[in-house]
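In what follows, a single structure is set out as structure tokens and then discussed.
Every protein chain except one is present and positioned as in the full complex.
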Amino acid sequence: MSTPNDTLDCGHTLAELSTYLDTGEFADPGHLNQCPECQAGLAALGSISALGTDLRDADIAAAGSGTDDWMQSILDNLRLELRPGRSIPVRGGHADDILSETEGAISAVIRSVADALPGTAAGKCRLHGDVGTPGAPVTVSVDLAVVYGHPLEQRAAELRSQLAETLSQQTELNITSIDVTITDILAPPPSADRTRTTPEEKP
Amino acid sequence: MTEPLRPSASASDHAPAVAPDTAVNGVPDSAVAGELRRVLEQVDGVQKLYPAHPVWQNIAGAAHAAVTGEAPNPVAVDASGDVVTVKARIGVATGHRAPDVARAAAAAVRARLEPRRCAVEVAVVHIAG
Partner (left out) sequence: MTGSPPAPHHLDAVPDALLAGRAADGDTAAFETLARRHGPVMRAAARRLTGSLADADDVVQEALMQAWRQIDTLREPGAVRGWLLRITGSRSIDHLRRRRFHTDVDSVEETLDAGMAGRPASPDPESSAVSGSRIEALKRALAALPEEQRRCWVLKEFNDQSYEDIAQTLNISTASVRGRLARARVTLAREMEEWR
């Protein structure tokens, strides 16, 4: 079904050009470069698309900022529950008791240790192995983003060392290795009092 | 088939859990849950209690809570059998070790319910940084 006046003199339709703009598919690709009607049609559709982008930008500007009250109210309403993950056993004082920690709680601990190091932020954290069986070997993997200029190997080593200590206090897991993978280098945040090009770190 | 909670001689730091109009033959589970909530909140290292059965998983639950204004009961108690089962989800405060706090929380519940036989489940769902 085509719209009246939709067909160009060359036989192709604006509908075909519309699909071409979205998908890059066109039955007769060589024709496009040579046909002024098709070129004019593409220009018209492109112009509408550009205007649509302008409308979208105007609507986004009118939608306010993500830090406004409307978003805060939505986030409050969400009442996000903690995502628990697997259950990690803790030795109980009595035979009838079942004590545990959630994998989600431990992931959050790993993230907070990483976030507390200067210029770093944790990405995905994982506990590998059978965390549900006491004494079973477990390895930890952490994705890390480091701000450009911070010493990568040093940060990774600091993280491994601090995680080993913190996890031995907060869990009874048998952690056999901690793997830190640096997945992102982040641009340094703009800072008015930054006088050095790269931060110096004492060993 | 519940037995009344014997008032604890050492419970001088909080009001009695049983309201005057509760059942004669047994203390309603909800009253016991409220009492245990107070016990748990006073354990060193327990920062807060989380809902034992999160209602926020569905919009209907959240809407219901918004309408009734009630907070979900953090401690789940089932005293219908010979063994009282207690379930609680806790957050651990900064500067404490989660395994130690979990053990202390279970011990506090057990002490409060003595000499009733009980099975206590404590899950640490949050550890403050």
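Going in written order, the chains are labelled A and B, and every chain counts its residues from 1.
Operating definition for what follows: a residue touches a chain if its C-beta (ideal position, glycine included) is under 8 Å from a C-beta of that chain, and two chains touch if they have at least 3 such contacts.
Remember, predicted model here, so these are calculated numbers, not experimental data.
Only one of the listed residues, A:Cys38, A:Leu117 or A:Ile178, touches the absent chain: A:Leu117.
Looking at chain A, the residues touching the absent chain are 1, 3, 5-6, 13-15, 18-19, 22-23, 41, 44-45, 47-49, 51-56, 58-67, 70-71, 74-75, 77-78, 80, 82-85, 104, 107-108, 111, 115-119, 121-125, 143, 145, 158, 183-184, 186-187, 189, 201-202.
One rule holds for everything that comes next: only the chains that are shown with their structure count from here on.
Chain centres here are Cα means. That of chain A falls 38 Å from that of chain B. The touching residues of chain B, when paired with chain A in their complex, are 50, 54, 56-57, 62, 83, 97-99, 102-103, 106-107, 110, 117-127, 129. Residues of chain A that touch chain B in their complex: 77, 79-82, 84, 87, 90-94, 96-102, 104-106, 108-109, 112-113, 116, 169-172.
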